[in-house]
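Every protein chain but one is kept in place in this view of the complex.
We call the chains A and B, going by the order they appear; numbering starts again at 1 in every chain.
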Amino acid sequence: MQTLILLPILIPLVGMLVNAAFGGRIGGRAAGIIATAAVAFSFGLSVWLFAQIAATPARAIGADFGPWIRVAELNVPYGFRVDALSATMMLIITGIGGLIHLYSIGYMKGDPRTPRFFVYLNLFVASMLTLVMADSFLLMFVGWELVGLCSYLLIGFWFTDIKNAEAGRKAFVVNRIGDVAFVLGLLLIFFTFGSLSYGEVFEKAEAMKGAAAGVLTVITLLLFVGAAGKSAQLPLFVWLPDAMAGPTPVSALIHAATMVTAGIYMLIRSNVLLEHSPIAMQVIAIVGALTAFVAGYAALTQWDIKKVLAYSTISQLGFMVAGVGVGAFVAAQFHLLTHAFFKALLFLAAGSVIHGMEHRAHETGQHGADPQDMRNMGGLRSKMPLTTITFILGGLALAGIPPLAGFWSKDEIIAAAAKEFPIAFALLGVTAVFTAFYVGRQIYLVFFGKARSVDAEQAAESAPTMTIPLIALAVFAVLGGLINLPKGFPGEAWLGDWLAPVVGKEPHEPLNLALAGLFVALAVAAIAGAVGLYRRFTSADSVDPLARLGPLYAVSSRKWYLDEIYRAVIIKPFYMGASFLARIFDLGGIDGIVNGAGRLAAEMSETLRELQTGFARTYGLVMLMGVVAILLYFLVSGGAK
Amino acid sequence: MGSEFIVFLAVAIVAIGAALGMALSRNALYSAMFLILNFACVAVLYLLLNAPFLAVAQVTVYTGAIMVLFVFVIMVLGAEKLPAGESRKEMAWQRPLALGLGVLLLIQAAYVIFTRVVSSSAAKLIDSSPLAIGKALFGPYLFPFEVASILLLAAMVGAVVLTRKE
Partner (left out) sequence: MNETTPYILLSALLFSIGAISVLTRRNAIMIFMSVELMLNAANLAFVAFARQWGQLDGQLFVFFVMAVAAAEVAVGLALIVAIFRAKRGTDVDDLSTMKN
């Protein structure tokens, strides 16, 4: 039975290999079916495993598949573990992953490199599963790196446009920066605890308690920097908006539901370490709240339908991180789950919208307007009803309108912040209002009003392979809140109890009606305000009503000028340094020395060649010189008698 | 010692004069003649040095054969008139240098001679008759003797080959 826990990882790998070997021959559709089937199979296994561990008292099954690294005191086995937390993640990964695989079959139709797409997707699922099922920090790191690789491959999938390739590279490099800190954290963990396996590390950390606070703070901060890279927190989130260059299913799967949540998962997994380093927790909370605010602010003025969602994702991730920072681990995981549902839904629906906008271009063969620019949309609800409804449901969930899923999870985090960390609470609260506003803005601009371009007029609903996953996800977006209702509701805090073996027992909180009511009211007001403001946005060339805010508007739409700042402060000096080293030091200096040595030898030999005059007499002369010299030497040194 | 020395001195002066004449003459044939004279002087010196066989050999081989060969070639090539022109410019320094080096060599030799040459007081008389030389040649010096004859053969062949008309 224990060996079976490896299957969910192995099957997508098999699918990947099959598609890698035969994908070219069987075509995109067949490859997609194989890939989807593999992930569906993994989903089935995940459900079964979930049921299995529910029966065990510790709610965990671990399996050790032999030694991996055994050097001196470092002993890391191939250890996998299915426990409450990882089982939950597995369901998300394989479930939403499976739906997105299905969606991709329709979305990627016609693209000649589709088989390769599914190869990467399957690899991603396998890697992400490795990440959450690992029993040691090191094995998790392997999965961590692999998903980073898949992200790079998938963002730059349409690499013939250099911008896409650059976006992929940006994602990888920024991730890498976080990874450096992560590895340093790993080193410190090993140094402090002598092991990298979860069980041993957490046990020892618990035993050491306050005594190790200093080291633990450093460790957790380092790990957090790693999480900041992967989960797009300040200041390492700049890669995520650029990552929208990848196909929309990629954005949905990797940059909304799963990969970006890896950092959160890692933090929740290490809750034992976090709880003993209060300073680190405060830092994490502030960073999370700030990220949420900054990203939410930027989302207010974006025109690209996917960019809005990207910044929204960063913002919501900030919520989760803040939740971790104030100690509300269950709330953070809860929000991770609900966000996975409605954000994936929103992305997939956005993809459907984009497809609809491209419909006319495909039909007539003419080049249309930018299908992702919301200024060209409008009035799509009559052309794409299913997409409209599901999108609206996802959006409302995101905005936190009850009884949709987002309301419950977001509210829990805000309540926890209000209790623990007022500053974070303030930031998060303002961000919640922003969230509602940009949701309303987006929904109205895309689906309501009149169509602002020919493409919008002739849009058509998408194929069932695309709309069915939308519907499935919409169901979860609506009902997802049920898994962790507050005190007093039936089946209260189910998720909290479920996760207790991992994060410790958290008390069941009742619903803070005042707080909840306040934020719902604010959200509704924000949405209404957005609708009213954008009623007058009737043509694609209209100016954004918010532009009246002048510099405030500029800061938002230019995304806080972060890209420019990074370019000036970090990239430019780096390039200058590298260019200096390359041109002056390497080419000039080192090459100069090497070439110079060569030239010196050549010139010396040229000069020496002159000695060979070719005249025999010179040679004779030299001989005589030699004789005289030797004789002189012997005479002077009192030589041979 | 006295009479020998006087004879030596006379012969030596002639020899030096002949050498200089050979060195300085512009006419190849004159140089050859001077050299013959020099060889003859050396032959006399051999006699003084109690080497009668060598003296005759010197006259026969050196002046009689080698110099004849020289004169012959000079005549054939018509090289008695030498180009009296300047040497090439880049070698103008060679003449003074050669002169200097030669003088230097001489000085060194003189130095060695006067400070290092150890001698016994009286010369020993040796049997240098042709018989003695013959015995030595076919005795301890048999191998070099045979090799020398092969060398002469090789030289002969070489000379013939080199001057063959293609």
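In this text, a contact is a pair of C-beta atoms (placed from the backbone, for glycine too) under 8 Å apart; a residue touches a chain by one contact, two chains touch by 3 or more.
Keep in mind the model is a prediction, meaning the values are calculated, not measured.
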| item | value |
| --- | --- |
| Among A:119, A:415, A:459 or A:621, residue touching the chain not depicted | A:621 |
| Residues in chain B touching the chain absent from view | 1, 4-5, 8-9, 12, 15-16, 19-20, 22-23, 28, 31-32, 35, 38-39, 42, 45-46, 49-51, 53-54, 57-58, 61-62, 65-66, 69-70, 73-74, 76-77, 79, 82-83, 87-88, 91, 94-95, 98-99, 101-103, 105-106, 109-110, 113-114, 117, 119-120, 123-128, 132-133, 136-137, 141, 144, 148, 151-152, 154-156, 158-160, 162-163 |
| Absent chain, residues of chain A that touch it | 609-610, 612-617, 620-621, 624 |
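Everything below uses one rule, namely that only the chains that are shown with their structure count from here on.
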| item | value |
| --- | --- |
| Chain A and chain B, separation of their C-alpha mean positions in angstrom | 100 |
| For the chain B and chain A complex, residues of the former touching the latter | 90-91, 94, 97-98, 101-102, 104-105, 108, 111-112, 116 |
| Contacting residues of chain A [partner chain B, same complex] | 613, 615, 617-618, 621, 624-625, 627-628, 631-632, 635, 641 |
